[in-house]
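Showing just some of the chains, left in place.
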Amino acid sequence: MIPNFVNKKMFHLLDIIGTLFFAISGVLTGLNKKLDAFGVFVIAFVTALGGGTLRDILIGKTPVGWMIDTQYIYIVLFGVLISVLFRKKLDQLRVSLFLFDTIGLGIFTIIGIEKGISKELDPMICIALGTMTASFGGVIRDILCNEIPILFRKEIYATICIIGGGLYFFLKQLNLNQDLLYLLTSSFIITLRLLAVYYKWSLPQLYKE
Amino acid sequence: MIPNFVNKKMFHLLDIIGTLFFAISGVLTGLNKKLDAFGVFVIAFVTALGGGTLRDILIGKTPVGWMIDTQYIYIVLFGVLISVLFRKKLDQLRVSLFLFDTIGLGIFTIIGIEKGISKELDPMICIALGTMTASFGGVIRDILCNEIPILFRKEIYATICIIGGGLYFFLKQLNLNQDLLYLLTSSFIITLRLLAVYYKWSLPQLYKE
């Protein structure tokens, strides 16, 4: 008996939660950079929706997602509102924030992969799209904030999406139930991310003197 | 009796004027950054046409505008030419430049909104497209020049486009004549921008110690 945990409704709810927490993490960056209200909103927006927007542009799914389904803009606005209002509390919630952000990573990876499959693209490309959806919002955020993207320097992050994407296609070949497929892949990504942060795993720097 | 001031031809002329002055402002940035001739051209180009290009990509109107209607490239080239030739005079013309740049802001906002309407997008998305058309050329310019976009830090600018866009849809519901709609919206945006600069209005920084 497989629990129907990751059914469509639940999946959509997790997508919203992921978007919200990605937006909150964007607000924190914007505040640190001392941007004005509009700047903070844009940074929250690209952190939450930039990866999916880039994906939609590259596969030609236009108008891009948030232009069709406007609820995502409201989620970002809500994220900006609550994180500005409670910004003094956010420091104490760092662990919860990190947990929800990690859930976003798992969900967004799967969403990106599914979009690639719906365009009948090669599994490798689908995995790239999943990775992009989950992690390139942060790249655009860092570019707008005039930093070398943290994704290219520290922590395993994109790599986890890639490995998780590989698992997705491996499990898919086993003809698993779709719910179970989603559940296993996202749990794997979330667990791996938690382990990676806990044990401070990082990719090797290839540079040597 | 409504004057037929903002008819199609006049609107197109203002679009050209806006493009030209956005390009000139781009040239000034490129010169300050001591770029070479090609760099100055690219910065002028993205300042003038980058916002509209991003808009076209996001809504899937491709090949993007300036690839179909090549006169915009000539306008940018002309802007580069005259501003390089008369660059010593440009300092004295700062007020006129600012005025024309502000006209561009009003016109570009309306153009962006109209493109969104033609794709039957939600009014909120149309306003976002107007804002993008009018102000994201400057964002791309700043990214290429390795600066945190000024749009996210100083002055009310994008916010004026957003408010102006709201006025547009409010007036549209009154079934106003299209010319009057254009005239009122762009005048409002231009006036608000002039007031904002004169009185040094700015958005609150959300960051607090």
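Labels A and B are assigned to the chains in the order they are written; within every chain, residues are numbered from 1.
In this text, a contact is a pair of C-beta atoms (placed from the backbone, for glycine too) under 8 Å apart; a residue touches a chain by one contact, two chains touch by 3 or more.
For clarity, every value in this text was computed on a predicted model and none was experimentally measured.
Chemist: Copy number for the full complex, please, knowing 2 are shown in place.
Modeler: Whole-complex copy count for this file comes out at 3.
Heads up, the rule we're going with is that only the chains that are shown with their structure count from here on.
Chemist: Tell me the angle, as a multiple of 5 degrees, of the rotation that maps chain A onto chain B over the C-alpha atoms.
Modeler: An angle of 120 degrees brings one copy onto the other.
Chemist: So the centre of each chain is just the mean of its C-alpha atoms; given that, what is the distance between chain A and chain B in Å?
Modeler: It comes to 32 Å between the two C-alpha centres.
Chemist: Can you name the residues of chain A that touch chain B in the complex?
Modeler: Residues 30-40, 42-43, 53, 57, 60, 62-64, 67, 70, 73, 84, 87, 143-146 of chain A touch chain B in their complex.
Chemist: In their complex, what parts of chain B are in touch with chain A?
Modeler: 57-60, 119, 121-122, 124-125, 128, 139, 143, 146-149, 151-154, 158-159, 202-208
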